[in-house]
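What follows is one structure encoded as structure tokens, with my remarks underneath.
Apart from one protein chain that is not included, each protein chain of the complex appears where it belongs.
Our next item is chain A:
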């Protein structure tokens, strides 16, 4: 059926847009910098779903759209489409990540040790009512300037209590934390399956090309990295609960900064660093199916991979599970490549659902006519 356009309503639409501004107004303004510093996990989620790393513009988008994730993603994707992509980075080596957190659920003792870093895993989920009293005051004082891009701006509130650092809390120093991967050990023991050498096949770019199936691995991973966190979490959860074959062990979850380098414009033999970005990486270990004794004898370990902009741990784990799940065969949703790769884009899904709010007068009238006609026929 062809679409039929509707016209009119210009004044009402203009007033609707004015109302948005009225509803957004507040007695207490919130700065973009404040959003950037205090809502960093939300910003990370939106950056990953927008596929655009810019903390400041993400905070701006959040302010503009009253905190709506899907609207913020829409704004950023729209803005991104106005810019030219002139550069492709050199392949980033995640092994050289400057770590702020690194844990393994597979091994207790790993070279370099497990570092909890900033995490809610072991926190009591109790509302902290003392934060209600914070008004540009006490609590904000010791975190001012803190944030993923400026971690040095925050002083350690514990340093004053720590007897070791009480003498001079600012003297404790340590080198950058860079550790080899846990999976390197498994690979050296020939326990983990995987490629023996680098695969330099140029990646597929889902932002420029129409996705076809079966999709190359690069398209799968790029699509997952941009996927809606909720959708990807649902896919992974379904796989673990029985609608799939993957219930992995997290070999390593690491969060930290990596340098982004591009070839130097005036001499391509050299490279320049454009800055550091914060990412979360997950390697998940998946044993092969062991339904029979023969399977058990031949059990192997394979892996799933997750990498997401920012501190985005559950999404990175979900990505690793979704990646591993698509390497298995079966009839469950998480094993259906087309289903998983075509229904998880935040902008596409919210856009398609949102379009139902727009006038469908002619199409609905047509359906209504059919129902009435059927009723008349019965009479």
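Throughout what follows, a residue touches a chain if its C-beta (ideal position, glycine included) is under 8 Å from a C-beta of that chain, and two chains touch if they have at least 3 such contacts; residues count from 1.
The criterion applied here is as follows: contacts and distances are computed from a predicted model.
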- [ ] From the list "Deoxyribose-phosphate aldolase", "Phosphonate C-P lyase system protein PhnG", "Xanthine dehydrogenase family protein subunit M" or "4Fe-4S dicluster domain-containing protein", give the UniProt name belonging to the chain omitted from this structure.
- [x] "Phosphonate C-P lyase system protein PhnG"
Task: Residue among A:198, A:331 or A:375 touching the omitted chain - done: A:198
Open item on the list: Using the document's definition of touch, tell me which of A:106, A:235, A:250 or A:307 contacts the absent chain.
Closed with: A:307
Task: Of A:5, A:22, A:83 or A:358, the one touching the omitted chain in the full complex - done: A:83
Open item on the list: Just checking the interface: what residues of chain A touch the absent partner chain?
Closed with: 47-48, 50-54, 56-57, 80, 83-95, 98-101, 108, 113-117, 151-152, 156, 158-159, 170, 172-177, 181, 183, 194-195, 197-207, 217-219, 221-222, 225-226, 259-262, 264-267, 270-277, 279, 281, 283, 302-305, 307, 309, 323
